[in-house]
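As you look at this complex, bear in mind that one protein chain is not there, while each of the others sits in place.
Right after this comes chain A.
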Amino acid sequence: MTEFVDTAAEAVAGVRDGATVLLGGFGNAGQPMELIDALLDSGTTDLTVVSNNAGQGDRGLALLIKERRVRKVICSFPRQSDSWHFDAAYRAGELELELVPQGNLAERLRAAGAGIGAFFTPTGYGTSLAEGKETREIEGRNYVLEHPIRGDVALIKALKADDVGNLVFRKTARNFGPVMAAAASHTVVQVAELVPSGSLDPENVVTPGIYVDTVTALTPRTSQTQEVKEA
């Protein structure tokens, strides 16, 4: 059953110190800013965060890192023109980094949600990011063994949820949302709009409610035109 709560604070109340948190988003697209703000207010700390990036500017994940709530980041691309909070924490030795190729990050999350024990991928073979990992030649091609990444909790953003937690997303804000929803023990979703069951076309549901534990509907933020920086 999916539960519905009124506030982002209630939605993240179950996140414990030391938890592994899967954070949706690619850059700021799809990042659940309100849930992250609530996590910041909750004081939860010592987190391992799994996300594609490691925060930009002074929003979202960047603020969690600024406040030193994050012990470790598992991501593909932390370094950006405006990732100054990550840069400072990393250079100060106050933040552990596990760098994962982006496709491996997505597939490791997918594997966790799909009950796959581990998988062989060609990505990264022969590179420093595969050092120490098991490799195998299969039908003439070389592969690296990669393991799932499971989350205690996933915090993601979707466009709409219905009464049973079925989700639809919006444009490239979908990114890691569906795989993270399946990869966590408890998935929390912020949506712009709640709609009655029956009003989403079942053919178009992207993430079925079985993967969704807690939903909170937020008044959409007033449109913020971001200054967009290079990756």
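The rule is simple: a contact is a pair of C-beta atoms (placed from the backbone, for glycine too) under 8 Å apart; a residue touches a chain by one contact, two chains touch by 3 or more; residues count from 1.
The rule we apply is simple: contacts and distances are computed from a predicted model.
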- Query: Just by its UniProt name, which of "Sulfate ABC transporter permease subunit", "Cysteine-rich domain-containing protein", "3-oxoadipate CoA-transferase beta subunit" or "Protein-methionine-sulfoxide reductase heme-binding subunit MsrQ" is the chain not shown in this complex?
  - Reply: "3-oxoadipate CoA-transferase beta subunit"
- Please pick, from A:175, A:190 or A:214, the residue that touches the omitted chain in the full complex. A:175
- Across A:32, A:55, A:124 or A:151, the one contacting the chain not displayed is A:124
- Message: Touching the absent chain: which residues on chain A qualify?
- Response: 26-30, 52, 76-80, 86-87, 90-91, 97, 99-107, 109-110, 121-129, 142, 169-179, 206, 224-226, 228-231
